[in-house]
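Here's a structure for you.
Missing here is one protein chain; the remaining ones are kept as they sit in the complex.
Going by the order they are written in, the chains are A, B and C; count residues from 1 in each one.
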Amino acid sequence: MKRIAVFTSGGDAPGMNACIRAVVRGAVYHGIEVFGIRKGYNGMIAGELFEMSSHSVSNIVQRGGTILKSARSKEFMTPEGRKKAYDNLVAHGIEGLVAIGGNGTFTGAMIFQREYGIPTVGAPGTIDNDLYGTDYTIGYDTAVNTALDAIDRIRDTASSHDRIFFIEVMGRDSGYIAIQSGIAGGAELVMVPEVLTPISEVIDTLQQGWSRSKSSSIVVVAEGDEEGNAAQIAEKIKQQVEGDVDIRVTTLGHTQRGGSPSAQDRILASRLGLGALEGLMAGQKNVMAGIINNELVYTPFEDTIRLPKPINEDLLRMVRILSI
Amino acid sequence: MKRIAVFTSGGDAPGMNACIRAVVRGAVYHGIEVFGIRKGYNGMIAGELFEMSSHSVSNIVQRGGTILKSARSKEFMTPEGRKKAYDNLVAHGIEGLVAIGGNGTFTGAMIFQREYGIPTVGAPGTIDNDLYGTDYTIGYDTAVNTALDAIDRIRDTASSHDRIFFIEVMGRDSGYIAIQSGIAGGAELVMVPEVLTPISEVIDTLQQGWSRSKSSSIVVVAEGDEEGNAAQIAEKIKQQVEGDVDIRVTTLGHTQRGGSPSAQDRILASRLGLGALEGLMAGQKNVMAGIINNELVYTPFEDTIRLPKPINEDLLRMVRILSI
Amino acid sequence: MKRIAVFTSGGDAPGMNACIRAVVRGAVYHGIEVFGIRKGYNGMIAGELFEMSSHSVSNIVQRGGTILKSARSKEFMTPEGRKKAYDNLVAHGIEGLVAIGGNGTFTGAMIFQREYGIPTVGAPGTIDNDLYGTDYTIGYDTAVNTALDAIDRIRDTASSHDRIFFIEVMGRDSGYIAIQSGIAGGAELVMVPEVLTPISEVIDTLQQGWSRSKSSSIVVVAEGDEEGNAAQIAEKIKQQVEGDVDIRVTTLGHTQRGGSPSAQDRILASRLGLGALEGLMAGQKNVMAGIINNELVYTPFEDTIRLPKPINEDLLRMVRILSI
Partner (left out) sequence: MKRIAVFTSGGDAPGMNACIRAVVRGAVYHGIEVFGIRKGYNGMIAGELFEMSSHSVSNIVQRGGTILKSARSKEFMTPEGRKKAYDNLVAHGIEGLVAIGGNGTFTGAMIFQREYGIPTVGAPGTIDNDLYGTDYTIGYDTAVNTALDAIDRIRDTASSHDRIFFIEVMGRDSGYIAIQSGIAGGAELVMVPEVLTPISEVIDTLQQGWSRSKSSSIVVVAEGDEEGNAAQIAEKIKQQVEGDVDIRVTTLGHTQRGGSPSAQDRILASRLGLGALEGLMAGQKNVMAGIINNELVYTPFEDTIRLPKPINEDLLRMVRILSI
């Protein structure tokens, strides 16, 4: 393999730049030429490829976002789009790809490989930590700490005013960010998509807190919760509880996607970027590099896409004990 | 004056604890007894007074929120409520008050003084910086930095995806937080209640950016803007602009009220807490301690309540120049 | 078991409070009485025990340091000291102990158990991550991020001035903090006690960087490095390199011990606090609770004390590749 390309795709995540850097510097170290592709599959279709060197990735390890930019591509879902992408890769002599993204990205890569034979190795870049095949995804630790920082700030004002706060965090269909930021933030309750928490149970928990003279309470809600989003849940509770309850809602939103990556995310991203590159060099394809129990492993895209990644329900038990 | 009391009232703000500490330690230094009142006027009515010492305020200078808790009190708006409050103060031998809060707090103190003669000196504690009689209020600098941190994070993801973000910040009827966090955050536009920015002008600004191939844009919206909140403004724009515009909205919410206070807020709070105390000792009443041009000044409550605090419109001009 | 006590000992670490909270709330949850002991073994000797409730640990999960205070105790190394400690525990009806600390702490507990039969389960609280029997220790992740934040700041000024910086981080005889903060910080070289890096190799690495027109370089040095501390190493290099090299040295020092714990440290501390408590309840003694591959495990004190915890030398290889 003489020349490869790297790109980021799907939602951006802190640590993607550290991952790009590891791919590029690893390639330089191993004597392989490396190109960057801008804006994911869209850039592959539009021919936005450019050669990268060791200097291209100087001073980016600490930056949030992705210097290669990212996008979700509708055109790549069409045969015409993939044909253009392939032609561009051939024109630039690209023999293999490192794709940094999530399941949408890997699905595209799998189809592309089937049609055109270009091998791709993936690195899991998403704040949601919803990918089977790795203990943690790139960006997850930073997102949890960002959510936690917000929870800490809100607790200041919650306890100054004896208020109840519902805080909605990201995670799509996954409760990972919610459960970890909730435990770390000392939340009274965490609501995740994986486990149904009926409204009646939320009310019970809050009332038990009041009976123990807890003056303020924080409930962390994952965005994909079955009972609705944080605002809807708060509304239901206001309707069902008698008397005057001071409930506020904050939706943390896109702040969770940005920021300088944490140490763990930069290290994880560096290991996975290098791991993806060296996997590609060793003949791997259609797999995602991951770290499980501190070991580098490769998992077929079809498994990362198909298999669920359950949360640790012991942690939900811990929330109950710790908020006693 | 032998014994005074201190309390916090209204919305909490980072630095209130540093201010309480300065009042308490200043009192100890000057040989005056000092009581704390919990939960603002509500606690005054309920008799939640307790003696404080130098140790009571150890290790709080860095904490957000207020250890005395805060509340908005409906009961204090009634003559019966104020009567109970007065009786409690008399029962505890309180001869003067330091009130940390905003205009609602000072209005209450002014009426109370008129009825019962208890002198009060105020310290301006609110993140909104909307009080006449001081260049800055306690909590404002921290809130601006918290908003800025969020804007910085969102810019990471905005520029990774070539998106437009509308970010709503706090400030009630005041554009101070918006204008300062917007300039510091490199926003393309800042919308404040003090100056009408028609939707058509927002669209023009965004389109000028696109024509100069700006790939992402950030608009900071103060919560009290005449054109509506950030979500409403974004909706109007989506309807009026042709083609596919990727606009996202984030409302920062209560995160802006919390967090460890900045250096400037702790210093300001310390100066104003001490200034309020020493003003009270010197016979001041019905005034708010403030810092104007780095000098301690006292402004009558009726002025802080009545007079507007205009924002510096030069700063709005600067936003336009800097986002060119 | 009806009544237990918890204490912190040795150097403090961020997350110790989260661990104390988990022990106390877990005990309340399981219907066990729980006492706190102030200042480690010194407080045990002096009788500084006090009953704790769920409220005792409110609002501490986010705080650095330890509310129980910590100390290294010379008196506990004497039989007389331990006798007094035992008498105090008996007087208070304490039947078991949770000790949060490092190897010094666990050595004391082991001897104490042998003499007096009081069972102790430990939780690994130290920023150094030098304890066998757990993947990570409480405080380590925070310390790495604190060191990383400093490295990021120094890189700003290093690259503005084309300078070389030697940054000394903590870790006693362990290179964990150095290797992780070094990789995450994009250091050109990391010097750890576990692997000898001769001065000549340091000079080679720096000169290779210059030949590739790297304008600034960062070398992270663990405090226990064989070639000396950062200042001594920098001095040796200045003497051996010809010409004018602008080398600066920063020793991060005790800032690495403090600060609000990271999400990972709070979760780890919570799991280990609860794990230590529940181990003690289940009859464990002379063991440390740890998390290995995301599973709770108990390791005999004698192993945690005796067995080395090697660093992953693959990570040192990664430093070389990534700084190319």
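Here, contacts are C-beta pairs under 8 Å (C-beta built on N, C-alpha and C of every residue); 3 or more make two chains touch, one makes a residue touch a chain.
Note that the structure is predicted; figures quoted are calculated from it, not measured.
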* Structure fact -> Note: the excluded chain touches shown chains B, C
* **Among B:Ala46, B:Met77, B:Val245 or B:Ile267, the residue in touch with the chain that has been omitted** => B:Ile267
* Asked: Quick one: which of B:Leu49, B:Ile67, B:Val144 or B:Val202 touches the chain that's been left out?
  -> B:Val144
* **Omitted-chain contact residue, chosen from B:Ser181, B:Thr197 or B:Thr299** => B:Ser181
* What residue numbers in subunit B mark contact with the hidden partner chain? -> 18, 21-22, 25-26, 28-29, 54, 59, 61-62, 135, 141, 144-145, 148, 152, 155, 159, 180-181, 183-186, 212, 260, 262-264, 266-267, 270-271, 274, 293-294, 312, 315, 318, 321-324
* **Chain not shown, touching residues in subunit C** => 8, 12, 14, 39, 63-66, 69-71, 146, 150, 152-157, 159-162, 165, 248-259
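One rule holds for everything that comes next: only the chains that are shown with their structure count from here on.
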* Line, ring, star, complete or other: which one describes how these chains touch? -> line
* Over half shared or under half: which fits the residue numbers at the contact of copies subunit A and subunit B, same or different? -> same
* **Fitting subunit B to subunit C on CA atoms, where both chains share a sequence, rotation angle to nearest 5 degrees** => 180
* Taking each chain's centre as the mean of its CA atoms, which one is farthest from the centre of subunit A? -> B
* Structure fact -> Averaging C-alpha coordinates per chain, one finds the centres of subunit A and subunit B separated by a number of Å equal to 35
* Structure fact -> Among all residues of subunit A, those touching at least two other chains are 152, 155, 159
